[in-house]
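The complex appears here minus one protein chain, its other protein chains still in place.
Entry: subunit A
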Amino acid sequence: MKTLFNSTLELLKENGAEYADIRFHKSDLTESISTLNTDINEYAFHDRSGLGIRVLYNGAWGFHSTENHSAESVKNCAEKALEKAKSSSTFMKEKIQLAPKEKYIETYNTPINTDPFTIPTKEKIDFLIELDKKLSHERFDYWGVNVTFYKREIFYMDSEGSEITKNLLEIDASFFASAQDVDQQKQSRNFILFQEKEGTVGWDNLLSEKQFLQTERIKNELLAVLDAPECKEEICDVILLPEMMALQTHETIGHALELDRILGYELSYAGGSHVDLEHFNELQFGTSKLNAWADGTLKCSPGSYGFDDDGVKAVSVQLIENGKLRNAITSRQMIVEANKKANKEIFKASGAACRAQSYSNFPIERMNNINVDFGNDGSIEELIKSCKNGIILESPKSWSIGSNRENFHFATEIGWKVIDGKISHVVRNPTYRGDSLKFWNSLERVGDESTWQVQQVFNCGKGQPNQVMRLGHGVPVCLFKDIQIGN
């Protein structure tokens, strides 16, 4: 294929392309297993393969993808991409330019001990059914385990001489239990597999006692929710546990700091951002305890992929430094445009965050691992102890965010009321809301390393056609002051 791709890129250059790249998913496997009430609910195996060609011509993009790998089809695909770029170039006010990058001939492999695709199907199913059985309880109506294994071999080649092979593996795993509460309303508790800071991504990760076997905790929490009083409306401290911290970070830091969104490219669909170019190095995004990163180099996470789809090597970029806004989630194209628009150099190099869901999609700015540094305000216990009147919240139930990411409204599966430094009781149907900037400027305490973990996200949607992206959030437990809850 390499020779064919090489000659295709040459041909595109001869026909006037300023730049072109080919992304070939040599194999793209998905194996999903789900159980429901101790039955197998679904076993499905999916495989796909195809390639996408992106062409820059006269400062405009064109893209076409195909699942046919024949030489004729690849050539045809390239021609269509070029033709589209030519059409696009008839309505461009500023020609697209790409920031410089290094040339790489490299391979990136996700670190794994045991490839789940090498484990016999029966062994996987037996393990998950056993896990499912542990979730049952006489008060529960449904419970189950969902696991999906993803494995991709991607070859990338561009007209600037880079040749990158990526062997990526991810595991999306979760379990849940649900039941009717005292008011005959459905309540559920979900647990999502997270990553250890120094772990691996593999079947072994799933067997870790520390996380996937937390069935007892989830069961007890659900039982407590069923008979708990409703969350009351008040203004109090909020302690966000890792799953909620991940959502909060995702929605109000991550999406708000995508540079294409800031520039207005997502306006018609997802929305804009309350952040403007003049805010960089000026805006106090949060309190001085807030340090956030777009880190593509984290060891184990679906947001770590070695190189982005611009062929730029993964880096770690500090987005927020001691509360001050410093950088954004960026690609080669957008940093050139943003610097030009701002009339100064805000962004020095691409943050390697340009990714496409698959070969049939065009890469755009996507979160990699949007992390918040842990602090030194102690363990969860110490954070609780420091709280006079507050609530601990965990697990997203629903979320809705303003079109410029300026405000949010979140509902969580469970809450624990804290009074005078102690957990008083569990509450049902907790919600909280706020303005994004005001919220991060209410960040008062940041948990220590013991509270920090990498949450995996497999369902981030963005762009048109919508692309679902896999990423991560390394986050500590945090305490926010004076937040509106239960409204």
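By definition in this document, contacts are C-beta pairs under 8 Å (C-beta built on N, C-alpha and C of every residue); 3 or more make two chains touch, one makes a residue touch a chain; residues count from 1.
As a convention for this text, contacts and distances are computed from a predicted model.
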item	value
Among "Acyl-CoA dehydrogenase", "Phthalate 3,4-dioxygenase, beta subunit", "Metalloprotease TldD/E C-terminal domain-containing protein" or "Putative ABC transport system ATP-binding protein", the UniProt name of the subunit that does not appear here	"Metalloprotease TldD/E C-terminal domain-containing protein"
Contact partner of the left-out chain, one of A:Lys13, A:Lys26 or A:Arg48	A:Arg48
Identified contact with the non-displayed chain, of A:Asp39, A:Glu278 or A:Glu449	A:Asp39
Residue, one of A:Asn205, A:Thr431 or A:Thr451, that touches the chain absent here	A:Thr431
Positions on subunit A contacted by the hidden chain, ascending	39-50, 52, 60-68, 80, 83-85, 87-88, 90-94, 120-122, 125, 129, 141-142, 180, 184-186, 260, 263-269, 271-272, 360-362, 397-404, 406-409, 411, 429, 431, 433-436, 438, 461, 464-466, 468, 487
